[in-house]
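One structure follows; several queries about it will come next.
Here the complex is missing a single protein chain, while all its other protein chains stay put.
Up next, subunit A:
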Amino acid sequence: MKAYLSDRMGAALLMAPLLLFLGAAYAWPFFGVVNWSFTLPEPGLGQYGTLLSDPLVQSVFVRTLRIAAIVTIVSVAAAYAITVVWVRGTPAQRVIAEFCILVPFWISVLTRAFGWVALLSNRGLFNTWLQAIGFISEPLTLVRNEFGVIVGMTHFLIPFAVFPLAASMRSLDDRVLLAARGLGSSRMRTFWSVFVPMTRSGIIGSALIVFVFSLGFFVTPAILGGGRSVMVAELIYLRIFQSPDWGLGAAISVVLVLFVGALMALLFRYVRPKQLI
């Protein structure tokens, strides 16, 4: 009995500091933000009414969903291509693939967004080169629009899409694939009818992760969209700092959290957390 009591004391003493810290520095202010959404500028559900009726807010929500959907499809497909080589390639191919996945992964989001500006802006590498070979006379507008946002976000999210895919490809039994080949199925057919269906949990996991990340993306759209292709996160920032309307910013945040929470619940229904690492 005494040992049991001291166990509980020990656990409480060790776990309390972090729980108290996050309770005070994260949970409490979050409820403060929820409170803003119901009380600013006046008490009531007014801000949620604005969310449903304001065409500007709605166009931002629609754009965010559209961009997130496109980014998800492109990043998962691209990640799939490179993950196949990272997991199943020869040792030399694996080292190269790993390098190409991990180096961008560890480089900050700002540097990577800036890299795309250097590549795609009017005086960037791409336009300079196309003009030098006489392919175009006027520079193409490749950033400060939705195209730039999609390219930058896809680039940022490919490494995140790789990890769940890699986990599902690693656990796949080689003998099944060799059996399919041995029974006369072509490389293409083996890939589409055996390999891809067996990595379905990885595809679902990686698509949901990328989609959830895209919904709350801030830095890349702000830099590569140039204020012209505003997504939800940037809208929150603008409502807090530029046209102060804290209540609306808070209400959008609450809706975003609820939406992402529902998606996460869906994720954990289909994929066990262990398969994601």
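Here are a few things to note about the model shown:
Please note the rule applied: a residue touches a chain if its C-beta (ideal position, glycine included) is under 8 Å from a C-beta of that chain, and two chains touch if they have at least 3 such contacts; residues count from 1.
In this text, contacts and distances are computed from a predicted model.
Candidate names were "ABC transporter, permease protein", "Glutathione import ATP-binding protein GsiA", "4Fe-4S ferredoxin" or "Dihydroorotase", and the UniProt protein name of the unshown chain is "ABC transporter, permease protein".
Across the entire complex, the residue among A:Gln93, A:Thr141 or A:Ser171 in touch with the chain not shown is A:Gln93. Although one chain is not displayed, subunit A still touches it through residues 6-8, 10-15, 17-19, 21-22, 25-30, 32-33, 36, 78-79, 81-82, 84-85, 88-90, 93, 96-104, 106-119, 121, 123-125, 128, 155, 158-159, 174, 177-178, 181, 187-188, 191, 212, 215-216, 218-219, 222-223, 232-233, 236-237, 240-241, 249-250, 253, 256-257, 260, 264, 277.
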